[in-house]
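I have a structure I would like to understand better, so I am pasting it below and will then ask my questions one at a time.
So, subunit A:
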Amino acid sequence: MSKNITVLILGEPVRGSLSTNTREMLGGGRELADKLNGRLALLLLGDKLELVAEEAIAYGTDDVYLAENPQLETYQADTYLQIIERAVKDMEPDILLMGQTSIGRDLAPRLAFRLGTGLCMDCVRLDIESISGIIRMTRPVYGCKALAVMKCKMKPQMASIRPGTMKSAELDRSRKGQVHALATDINMSQIRVKVMAKVEEQTDSVSLEDAKVIVCGGRGMGSSDSFSILEGLARLLGGAVGASRPPCDAGWMPSTRQIGLTGKIVSPNLYIAVAVSGSSQHMAGCAESHTIVAINKDPEANIFAMAHYGIVGDYREILPPFIRRTREILEGKGGSRCC
Partner candidate 1 sequence: MGLSRDVYRLFESVVGPENISDNPAILRSYMYQPFGCRKGVWADISPAVVIMPSSTEEVVAIARICNRHHIVFKAMSTGWGMHNMPGVEGAVSLDLRRMNRILEIDGKNMFAVVEPYVICAQLQVEAMKKGLNCHIIGAGSNTSVLASATSVAGYGPDGLSMGYSGRNLLGVEWVLPTGEVLKLGSLSTGSGWFCGDGPGPSLRGIMRGWEGAWGGLGVFTKCAVKLYAWNGPPELEMKRVLPNYVLKEPIKYYKSSLFSFPTLEKLAEAALKLGEAEIGYFISRLSPSFVGMQMSAGPDYVNTWNTGMLQEMLKYAFLFVIFASSEREFEYQQKVLAAIIEETGGQVSPVSETQEMQEQTSTAVIKVDAVLRSCFRTTGGFNTSFGAMDTVDLALNQIRVGTELKDKYIRKGALMDDGADNSATLVFDQGHLAYTEMLIMYDHHDDESVEGAFQYLAEANQACLDKKLGPPIFQISQVGKGKHGAFGPACFNYDMWLRKIKSAFDPNNTADPTAYSPPEE
Partner candidate 2 sequence: MQIVVCIKQVLDPEMPYSAFKIDPDGKRAIPPQGTPPVISPYDENALEAALRVKDAHGATVIALSLGDRLACSVLRKSLAAGVDDLILIEDPATGGLDSFASASILAAAIRKIGGADVVFTGRQAADWDAGIAGCAIAEELKMPCITVARKVSVQNGMVRVERLLSDGFEVVEAPLPCVITVDSDIGELRPVTIQGLMSAKKKLVKSWKLFDLKLESPPPPRCELLELYIPKHKRVCEIISGENAEDAAVKLANRLFEESLL
């Protein structure tokens, strides 16, 4: 029996709150639901989720479905799949969204398989045809060299959403919504993969995927020590430092910091590319960033074709004053905008 849910979002609680990506999906999901004047629902798995549920409603969902069980505290595919599959079959939503996150990546394909529906991974934009209710799902392919627009031929239309590509809804505590509890009985026999341990890698800066600001150095940096200036800027902006392939090949930076086709794929709010030529291999990892700033000696460098703002010159001469000025601004918070 359908609960006439139009859009169902699989949320991710992190430390007693909604993940940024979940909030973004709520924003995007709301729009879809409204266009189809239907209901937006959020599905959360974990333990002790009342507060998160309230937050979700404040971010604009109509219903929250909670699967609460200590066993669900940490993600485990086999358990999560059982519960989500059951819930989705039960709600029969038209649209099912989840994040392009470690969980989403792991879960979505198998869920789609079991639901017998299609799936569009890593979407950067959804457009809805309000009459048919069909969503045109746009996703980068061929390492961001091309965009593909797809539609799902079955229901629910399923997509995973790249973090940072949807606009989060405003928090509004006055919003109303219903919280429903889901049965959480788990068939242990289906659990084959066991999580033995979880290791958080301590990086002094923010992880590349979550960073809102990324400062990236390229071949033109010349040496590993020259990256320290980028670290400084990143710290100042509360961002992370990345690198294109040459610095990693040359051993100036660890390969875990590599952004590009064979490294991390990121889409921060601000991407500052320093002495990066902008090869296709690199741009595959950052082309979807909201704003790209390029600093490069060579005006011909491809990076300028992809950047929003650029300075032609030697980073050694440009970064120090840039950092100084940025610090002023951040401290005075615009006190000196008029200069």
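In picking the candidates, the idea was that all candidates are chains of the complex that A comes from, given by their letters.
Here is the rule we go by: contacts are C-beta pairs under 8 Å (C-beta built on N, C-alpha and C of every residue); 3 or more make two chains touch, one makes a residue touch a chain; residues count from 1.
Worth saying up front: this structure is predicted, and the values here are computed from it rather than measured.
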item: Single touching candidate for subunit A, where 1 or 2 all sit in one complex; value: 2
item: Footprint of candidate 2 on subunit A - complex, ascending; value: 77-78, 101-102, 105-106, 108-110, 112-114, 116-122, 136, 139-143, 145-154, 192-201, 207, 209-210, 237, 255-256, 261-263, 269-270, 279-281, 284, 291, 293-294, 299, 302, 304-314, 317-322, 325-326, 329-330, 334, 337, 339
